[in-house]
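Everything below concerns the one structure shown next.
Of the protein chains in this complex, all but one are displayed in their positions.
Let's look at chain A:
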Amino acid sequence: MTEHPPVLFCPDRESVERYSRQMLVQGFGGPRAQQVLQQQVRVLIVGCGGLGCPAALYLAGAGVGCIGLADADRVQRSNLHRQVAFTDADVSAAKVTALRAALQARNPRVHITEHDVMVSADSARDILRPYDVVLDCTDNAAARYTVNDACVWERKPLVSAAAVGLDGQLAVYNHGRDGPCYRCVFPVCPPPECQGSCDADGVLGMVPGVLGVLQALEALKLVMEMRGVGKWRCSLTGRLLLFDGRHLEFRTVQLRPRQRHSCAVCRQVYDEEEATRALPLNGARPTTAPAAAELPAADPLYLDVRPPEQFAMMHLRGALNIPFDELPHRAPQYLSCRRHRHIRVVCRRGIQSQKAVALLRQLAPNAVHIENVPGGMEALVSKRGVDEEHGKHAR
């Protein structure tokens, strides 16, 4: 007898309790958007300092399903005034480990992946490939160029913030075809004596705090835009927000569009893309799977092919929803991901899922094991009866 995960009636009680005030906001997209955030969204935070701590705390609070943390540093006592996720007891602990504990204490539903390494030109592309969006929360110019270049190569939007003293800056780079990358706007790295830093010039904790929270806000809108849920769209593309903490002024200025011909990295990436497009047929770019390769592998992936409205009412815990009609274009990225070697397909009564299994077997590499859940959700529910605990709505 095959064991299946429990049926959740959505919005399940814990989601309602935990996220109701967020789901109520006009334009957020309600329980459906919340579910997408939890099940499909992956955000990478590079740098777990004064920007990364607040950004991570708020994204975990919002229920972003998978958060990657990259930093090779250890917590120092001089960090604590602004890196508010850390406590005095965390001094000398690895930042990624301490921050992970802080996030999971606040929201145990969030999956955290630690990248306890310096993000280098060699490692950056591999680290950020599984994610939807990258937050640049680093503290030096070299890392900012490294992260930017990897984002351009991997086609990931970059939500970039910086803070020194009482000043802060925020921008969304590499978003859409026309949105500039960091290097489009700042083609040349400034000389070392002109690179201010928090260690040398000081910083008031509230300043990266404000910027890190705004970074999380823009990242949230950005992933919701990418996943097609809710009504909000990223509003900072092509603009730079300047924050003056001394006079408490916010303003945004207009940046140049992407510099396709003069930016050293955009030029290479887009030249390569054009060359690839000119190839006959098989020249399609390999899909970048949104699933994190380094996540703990294993349980079968439940693929639910019912319409999203039915899925929203009730589904198996952890199931991924791709409506039947959307399988041909949305399924391949999951099928090509190393994490999903075993897929069980479920629908309402077990009929459409059989068609889906046949279709997926044509699309999938041989190594993927695909099977049907006979009788669908109706059979699963009638076998167990309605789980009272999950059937009740909290309000």
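Note that a contact is a pair of C-beta atoms (placed from the backbone, for glycine too) under 8 Å apart; a residue touches a chain by one contact, two chains touch by 3 or more; residues count from 1.
Note that in this section contacts and distances are computed from a predicted model.
The chain not displayed here is annotated in its UniProt record as "Ubiquitin-related modifier 1 homolog", chosen from "Ubiquitin-related modifier 1 homolog", "DNA, SC003", "UBC-like protein" or "Methyltransferase type 11 domain-containing protein". In the complete complex, the residue from A:A85, A:V164, A:C181 or A:V346 that touches the missing chain is A:V164.
Considering the whole complex, the residue from A:T2, A:Q26, A:Q254 or A:Q362 that touches the absent chain is A:Q254.
Of A:L242, A:A264 or A:L359, it is A:L242 that touches the chain left out of the display. For the chain missing from the display, the contacting residue among A:D90, A:D139 or A:E218 is A:D139, taking the whole complex into account.
Although one chain is not displayed, chain A still touches it through residues 47, 49-52, 137-141, 144, 161-165, 167-169, 185-191, 193-198, 201, 203, 208, 240, 242, 244, 251, 253-256.
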